[in-house]
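The complex appears here without one of its protein chains, the remainder shown in place.
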Amino acid sequence: MFTHETTLRVRYGETDQMGFMYYGNYAEFLEVGRVEALRSLGFSYRELEEQGMLLPVHDMSISYHLPASYDELVTVQTSIVKPPSVRIEFTYVLLNAAGERLTDARTTLVFVDRITGKPTRAPQALVEVLAPYFVR
Amino acid sequence: MFTHETTLRVRYGETDQMGFMYYGNYAEFLEVGRVEALRSLGFSYRELEEQGMLLPVHDMSISYHLPASYDELVTVQTSIVKPPSVRIEFTYVLLNAAGERLTDARTTLVFVDRITGKPTRAPQALVEVLAPYFVR
Amino acid sequence: MFTHETTLRVRYGETDQMGFMYYGNYAEFLEVGRVEALRSLGFSYRELEEQGMLLPVHDMSISYHLPASYDELVTVQTSIVKPPSVRIEFTYVLLNAAGERLTDARTTLVFVDRITGKPTRAPQALVEVLAPYFVR
Partner (left out) sequence: MFTHETTLRVRYGETDQMGFMYYGNYAEFLEVGRVEALRSLGFSYRELEEQGMLLPVHDMSISYHLPASYDELVTVQTSIVKPPSVRIEFTYVLLNAAGERLTDARTTLVFVDRITGKPTRAPQALVEVLAPYFVR
């Protein structure tokens, strides 16, 4: 399993009138989590797109345990739990500064060829860089 | 089971550079779906809040089958699949104008007393208005 | 001068913890205002793009007089105050259900050729359909 951490601060515009981060805005935190996880492995999602590969989200599930407050620093722990194939699965744990678990989430994304619009295999280089994390 | 339909048009600001609605923006469509479903039953979420009840989202799961395009009319079919208790569960099917299924989703929300911050029972009037939909 | 009205309801996700619509979310209301104004004239912004014309925003100014509340119906009065050339200018007045003026805004957009990336003239058909509104 590969895990990477990144920290984000909740913006005012991300809160709602309940006084906490709006439930829909967590998706952007997850996006940042997985993009930074890939970057730490040497993969820029931007470059993947420029090279003709899209990575749309196929499904997401998220459980909200504790709310995130305005201006709070939220750590996103992003993990890749199995080798990518045509899909890549990320799991996420969001923690506040006190280490309390705010949110658990999971997303599955699909590698898609930009030209054909069809699912395709994960880039071989990504499979290889992740391989050591999945050796038993 | 109780079902209600509402239709929304995808805004430009809701798309991303992949050319479709950003995966995180569906949460707002689900919000509108359930708020309008409750309104059709005579319940204003706004008034619920003013009467001291909050309804935060506890969990969400969503599957993206086909993307929603800019300016597309998306119909949100919102269902309440069982009688509300301390929680209320909504399921959603999003369809495009051609009747194709874009997205399936499910959310669970919790009734919370604004003052105590503790979970509380669904308003009795809501339980009653929904009761006929769950008679076997 | 050409004026068109459209009405939008403030979503929960558009509020912030001050209890009103977040100041950045008005831009989407303005977008809907001008898109619907163009549609009422027979112009779909989506089709303009498909025909190779982009319409990025060049500048925006906005004054917030009264806040818009959650679930409030906001009427966006969108006006085109002079004939479009390479640019098109929209002015907006946002009113609540009581007719109170919430916001004044103005945006300038530029017609851009998608291929060359260069500014270009407004579509002749749009100039013509607007001409009667600017006869003295």
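Going by the order they are written in, the chains are A, B and C; count residues from 1 in each one.
Keep in mind that, in the parts below, a residue touches a chain if its C-beta (ideal position, glycine included) is under 8 Å from a C-beta of that chain, and two chains touch if they have at least 3 such contacts.
Quick caveat: nothing in here was measured; it's all calculated off a predicted structure.
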item: Visible chains that the absent chain touches, using the contact criterion stated earlier; value: A, B, C
item: Touch with the omitted chain, as defined above, among C:28, C:72 or C:89; value: C:28
item: Which residue of A:32, A:66 or A:93 touches the chain not shown here; value: A:32
item: For chain C, the residues touching the chain missing from this view; value: 18, 20, 22-28, 31, 54, 56-64, 67
item: Chain not shown, touching residues in chain B; value: 12-13, 15-20, 22, 24-25, 70
item: Contacts of chain A with the absent chain, listed as residue ranges; value: 11-14, 27-28, 31-32, 35, 44-46, 70-71
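What we mean here is this: only the chains that are shown with their structure count from here on.
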item: Copy pair chain A, chain B: interface residue numbering same or different (half cut); value: same
item: Cα-centroid distance, chain B relative to chain C, in whole angstrom; value: 28
item: Computed distance of Cα centres, chain C from chain A, in Å; value: 34
item: Set of chain B residues in contact with two or more other chains; value: 27-28, 31
